[in-house]
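A single protein chain has been removed from this complex, and every other one stays in its place.
Letters A, B and C mark the chains as written, and numbering starts fresh at 1 in each.
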């Protein structure tokens, strides 16, 4: 098993400028996959097993196309590490600890 | 003036695997520029005037190089829109409203 | 089967500033998967079946970790469309045709 931390930004193309319906549909897919998506202003963060995360991402694309989206452009940031175990929360805490040191 | 919403992920290269010190330094640069950075697990969101945001991003690169980082790889998601005014908070609220509609 | 066009930028962290060895290792993984990677200055483009492409990407991360890379940050641009069939070459030709129309 390889753990990943992923930041997804899915941009549906050809369905106008209001995209929140599609972002919400993908959030539901991620949650139904057993993941705990963390929505932010420019994407959604998830962490979990590589296979689970990427199967859910594929399902997001499939669902959006089923909803009538003709074209999708997705940007993903993807991190893996083998030197130590690190959660998304750990990453935030590390930076905040540095900020507190000032 | 053109408003932008930006998601920055700065990856210092050549300084080992612990990067939080550098992310924190950039957070400070953004704050000192009068922006209100919102740290998340895979980047930092900011919104503001194009010139202010990109001057701060340039300053982040300069500061990190001054701190001894030989090479930096940054990924940016950048949104502009002219059809209406939208804040980062508005974006999150739109998706959450969709999720609440289920 | 869902076809994808993907642009991969893999950044190994914690192994110094010379990354070409690792990019080359991933190129080989992609080629061995039957894909035809197109290297450019800031990443590698591939197209093919979703499952094949993402299995190869996972293998890239595994191989790099086996080579001693403790941490990897990858950025992916990923496109799918169902309105028509489009290759990577088609995308370039479309833009060049527009440039020729001036």
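Definition applied: a residue touches a chain if its C-beta (ideal position, glycine included) is under 8 Å from a C-beta of that chain, and two chains touch if they have at least 3 such contacts.
All values reported here derive from a predicted model rather than from experimental measurement.
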Interface with the unshown chain - residue positions in chain B: 2, 14, 50, 54, 58, 61-62, 65, 70-83
Interface with the unshown chain - residue positions in chain C: 5-7, 9, 17-18, 20-21, 23-24, 27-28, 38-43, 45, 47, 75, 77, 79, 81, 83, 88-89, 91-92, 94-99, 102
Touch list for chain A against the chain that is not drawn: 9, 11, 13-14, 16-17, 19, 70-71, 73, 75
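In this section, only the chains that are shown with their structure count from here on.
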Between chain A and chain C, centroid-to-centroid distance (C-alpha), Å: 19
Centre distance in Å when chain B and chain C are each reduced to the mean of their C-alpha atoms: 25
Inter-centroid spacing, chain B versus chain A (mean Cα positions, whole Å): 17
Junction residues of chain B - those touching two or more other chains: 9, 17, 75
